[in-house]
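Only a single protein chain was left out; the remaining protein chains are all shown in position.
We call the chains A and B, going by the order they appear; numbering starts again at 1 in every chain.
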Amino acid sequence: MSDTKTLATVWLDGCSGCHMSLLDMDERLIELSSQFTLVYSPLVDQKVFPEHVDVTLVEGAVASEDDLKKVRKIRDHTGVLVSLGDCALTGNVSAMRNRFGPEPVLLRVYPDGQKAPSTGVPALLDRVRPVHEVVPVDVFVPGCPPSADTIYQVLTELLAGRVPTLEGVAHFG
Amino acid sequence: MNVEELQQIAAAVEGERAQYEYEVNVCMGTSCLAQHSDRIREAIEKEAAGCGKKCRARRTGCMGPCAAGPMVLVEPAGIRYGHVLETDAKEIAESLGRKPVARLDPQLGSYFEGQHFRVLENVGHIDPENVEEYIARGGYEALVKALTEMTPAQVIEQIAKSGLRGRGGGGYPTGLKWDTVAKVKGAQKYVICNGDEGDPGAFMDRSVLESDPQRVIEGMAIAAYAIGATKGYIYVRAEYPLAVQRLTVAIQQARRRGFLGNGICETTFSFDVDIRLGAGAFVCGEETALIASIEGKRGTPRPRPPYPAVSGLWGAPTLINNVETFANVAPVIRKGGEWFASMGTARSKGTKVFALTGKIERTGLVEVPMGMTLRQIIFGIGGGVPDGHKFKAVQTGGPSGGCLPEEHLDLSISYDALITAGSMMGSGGMIVMDDTSCMVSVARFFMEFCMTESCGKCVPCRAGTVQMYELLTKICQGEATRRDLEKLEELCEVVGATSLCGLGQTAPNPVLSTLRYFRHEYLAHIDEKRCPAGVCEIGDARRLAHDAARTEVHA
Partner (left out) sequence: MSAEANIRTLTIDEVDISARADETILEAAREHNIDIPTLCHLEGLSEVGACRLCLVEVKGARRLLPACVTRVEEGMEVTTHSAKIDRYRQMVLELFFAERNHVCSVCVANGHCELQSLALRLGMTHVELPYQYPQLPVDASHPRFTVDHNRCVLCTRCVRVCGEVEGANTWGVMGRGAQSLVITDLKEPWGESETCTSCGKCVQVCPTGALFEKNRAGTKTAKHPEFLPYLRIMREGEQR
């Protein structure tokens, strides 16, 4: 078995800020790339989630039928699932619509009798939910977005075979 | 006022009574009054006069078996009638001195067997709006005795000796409490009577206040003498208009007779009482919230210590006791602490009044000696579960208490035994449940009560009860998982341990006790999506989906 671990990143209902923060690791990305193989990500051209991934970083909340399907599938095929950022952790901004439900949101986007598309796009869930409400999560990384340093710390700890503890290190917001 | 005068008044009352051959006592408790017992009384009086009987029809307080009301008690024969209508008046009047009206027999069976009236000793026998009648039954003897023959310390000694414990729920030794307040230095001290009575299904204190208000006032005056207070407040919820009215009359009469006011019973002791109305918040029964409410502030509890005994109303040392506690005081002083302690168990003395309700043949107010078993109360006095259903559980202690199953029916009622079994005495609500009750729904009902009655001051109770209520709802709807059950248990622990006042601290109790004795019902909802009692409507769709998923796993 090779020393490198497989890494996937996914992006549910979020703003991509967490992924930007990931890229913010700059030259440390190169260091990590020798130990991680990025097998699935919005950043690479791979359409199917692999059979087994060692570590998956999940950005974003679960807001649509598609998110739900995706995250369940990911859970089934992932060793360590990392909830990355406040949207994944708390629902954050994505979940602010929970106070009134999806209908008013659609009405705002498609006003004056325009019809929201019903095919080709996944239906919105009644409630936006944090990832751990839907599938078990192994590591929680707070932050909006978590800093590059935090993400680096998480990944190096995981590489060392330890469960990173971010208690007292990273905060919401 | 002195002993001789009391005796004169008693003699006058007796003289008046002797003019009549018959006495028809008509219950004017809230429940009977709501069925127009006042008109029944008038009708009986008129009819009796019409047929030339020497009879007076009197108004009395709640006689106990409310479900059989309107209740009528004919003396001296001691005949009780139930479900009396105005149209029965003539027949009742004509039957006086003859055969009783058989069809009006209230069918009380063994209702009075084993009951022992101390707190309720005057109920059914006196007009609650007539202080002289109270005096004729030994009323205010105790106050006169305390003021003229005893020192405050001797009064407290008797109360301590009696073993009387607070009837408001906690069961704190009354003598000890009085002693503490008495020893705290303070120019001004207060006595407060807690008549907030907010437990769902409880109506003991209301009944006492409506039936025998002088008794409570006498108890307060004795307490005031013992601790050195000059001013008292009776805090009653405004939802008890009849109790308020009777108390108002009682206070006026007590003042007129010199049991309240300056220089009571020709001594230097002065004491007066006022009524304060509560707006019906359950939390205002908690002593510090109640005090805040009397002070005109928002009724929220504050951390104790300092206890009211040290810093209570307006910062002054304050004695606060429950209605029934005060109602027990006069007999202790009259007959001595040892007499009182001769009844009951080792650490729970005297009697306890219970409001027996729920799935029970004879709903009503009962007074039993401490140490009686639940079975005797429920199956003997209460006549058991009606309509061929099976007994399932009995809830005591209201939203702070718990549900005890059949195997605890032989438990002897006492403060400690109930707590050990996972419930508590509480103020005296006793709700019987049969096999048609879903215990998860019962727990959910009480949690909803705590959630809406939480004052909102501290977060574990304010937010924790909401979370627990939602989890219970989820279980009832068949949507919950084992993980949810774990969360529920964790919340129970944290809310109980961290809440500021008794409301939050005990809010998990109904859940904990039903989990202890009826865990299988929770698991049926969770694992099988089934409500064993058939109460919760778990949609067929949900059950089918569940069954299908199971087949899938097994396939």
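As a working rule, a residue touches a chain if its C-beta (ideal position, glycine included) is under 8 Å from a C-beta of that chain, and two chains touch if they have at least 3 such contacts.
Quick caveat: nothing in here was measured; it's all calculated off a predicted structure.
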Given that one chain is not shown, which residue among A:Thr56, A:Thr90 or A:Gln153 touches it?
A:Thr90
Looking at B:Thr30, B:Ser95, B:Thr465 or B:Asn509, which residue reaches the missing chain?
B:Thr465
Using the touch definition from the top, which of A:Met25, A:Leu68 or A:Leu166 touches the missing chain?
A:Leu166
For the chain not shown, which residue from B:Glu21, B:Glu113, B:Glu490 or B:Glu537 touches it across the whole complex?
B:Glu490
Contacts of chain B with the absent chain, listed as residue ranges:
281, 283, 298, 302-303, 305, 451-460, 462-467, 470, 487, 490-491, 494, 497-500, 505
Absent-chain interface residues of chain A come out as 83, 86, 89-93, 95-96, 98-100, 130, 132-133, 137, 140-142, 144, 165-173
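Keep this in mind: only the chains that are shown with their structure count from here on.
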Indicate the whole-number Å distance between the mean C-alpha point of chain A and the mean C-alpha point of chain B.
57
